[in-house]
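A single structure is presented below for examination.
Only one protein chain is missing; all other protein chains are in place.
For chain A:
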């Protein structure tokens, strides 16, 4: 009777469906004040003058911060260098404007309406300078790309290219993407009389990481970081846009300290486009060389994305190319071009998302050159071991993903000739692509408490960003304890709970799950030890290590399941209100012994420790295959995705319902990326054209067909004791390429620049 693997409904489903889940913006506060941002309307230049006197005199206004009066704030340590920020330059420190949307004033009033009105009364005059826009300028290498050097080389790709029988050389482009979660970011900061700070955040950035960020920003020594509490219970989506410390997180705490009252800042939709990062546009040059049988001899993948004076986040596009296929000669490079825009950041499927569009499109073009089936081309280059690190995979079910997907989809019915398949007016196209994602394990702690009534509470300072962590972790703990999932409550999103990293890079289940399991097993063993020493227990005298959980909160002798005791009885006889254990997972020994809930170390080095492939003996990736059918109306240039089959190897499936939810959501992201999502920037003025949901189109229900999701559901015994890999990002990867490939198959037209719409097909 195990719960893991069964489709347990979300424990917070009813709360969310009935509107009773309390999101950050819903939390009532006494004496609350409201803040708004005023943002720069030019992309580059200086503030010649700023006059806030009318705003300060407006009704209800409590505080107006500009660069003229704001407290001095430190430069933040960059995430890539062990800190918690992508934008390292703090707001309101000088008269420079570095991008349109940079904060130039912060207004606090008794009501949000008053603050908003007052912000309109501030007059700002700028000395404008021509901004750098687009990826046209000089390219330079970033310091690091995901902790790795910007250039990767194996073999001699240029030479192999020159020798190749068949080559494909193409350039692919992807536009700026914004995360656009439904819930706008919110920060509520309040200081207590003892100098303690509590921040309620809509935070994907991990409450512990944000605590360190607040300490740094506010000049609180690390050893006193315990006086900062960060709370984040429910999140209306994050996708990377609510990670890290941005000025919008810091300013409410600064203002609250000055005012001695709690300050709340909730961004407008338009401000979300400039206040929490974005996915950079990319230009990717792909060169493939192969023999006549389609065996890859060379791949060169050169990616350029946006650089900024305020911080550095190269979109790691070429990294997937380094590991995906068995190819002896591979070069991957990353370059940046400085622009007057904010700092880019992680966006769901960072790197692999846009990178796979380029790589998997180029492979489709190569298949065309060779007159080879695109799936067959992938099979001929199947990597049995990790070619990048030259070591085995912990598990790789990709071959089965291909065959299962092809079978479900009916790939064999594909007529290879582009433009040959029709349904009435519609041209029909089939396309496919490979998916892979490097999900991570981060150090995580969990505490499990068994209470006198036999129920359990699990605490861990992760956040459920909407993915189902509350549900799935209750299942994991329930199985380890031998109780029903309904008897377990999982509590998260509070720095008072044991340390966890931000739930980023598909790390949640695989990092938190093993920690929860370890802590649950430990506390169960504690109870067993109490029982075997208790003369009144049926377990008296047994070996605690062999006592088994037989369900219903019962522990039985290994040799005789009829002789059992219960959590309730053991605790009652021992006179204990509860029993509790805390365990860590993925944790270096030194951290294990000392972590008290506050990480005294900078975040970055820990991340590097955690990202280093475990024990260096295996490589772990999530794998999958995407198959897509599109219909194209050749007269109107309209593309509709009519079928999608996604088959994934994510290790063990903890809960088919929540896992499917991630897959359908991820594929929907891929559809958006392929067909409509794009932020455009005015080429002369350097400002976003349509920072809103009527200009930035997301898929509606009418754009998303029924999606067939299948998981191999094969535990990976090497990756962790639960056998789980990651599912959050994998299903995005490859979808855009599969759609572009299907559009080519339908029409004979190759579109190398996303998104693909009527303008691209008819223009």
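Keep this in mind: a contact is a pair of C-beta atoms (placed from the backbone, for glycine too) under 8 Å apart; a residue touches a chain by one contact, two chains touch by 3 or more; residues count from 1.
The rule is short, and it goes like this: contacts and distances are computed from a predicted model.
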Key: Undisplayed chain, where the name is taken from the UniProt record, one of "Cytochrome P450", "Phosphonate C-P lyase system protein PhnK", "ABC transporter permease" or "Xanthine dehydrogenase YagS FAD-binding subunit"   = "Xanthine dehydrogenase YagS FAD-binding subunit"
Selected from A:74, A:219, A:695 or A:717 as touching the chain missing from the view = A:695
Remark   = Among the options A:41, A:93 or A:661, the absent chain makes contact with A:41
Message = Considering the complete complex, identify which of A:155, A:538, A:637 or A:656 is in touch with the unshown chain.
response = A:637
Hidden partner interface residues of chain A, rising order = 41, 100, 113, 116-117, 120, 633, 635-638, 640, 675-676, 680, 682-685, 687, 689-691, 694-695, 697, 699-703, 757-759, 761-763
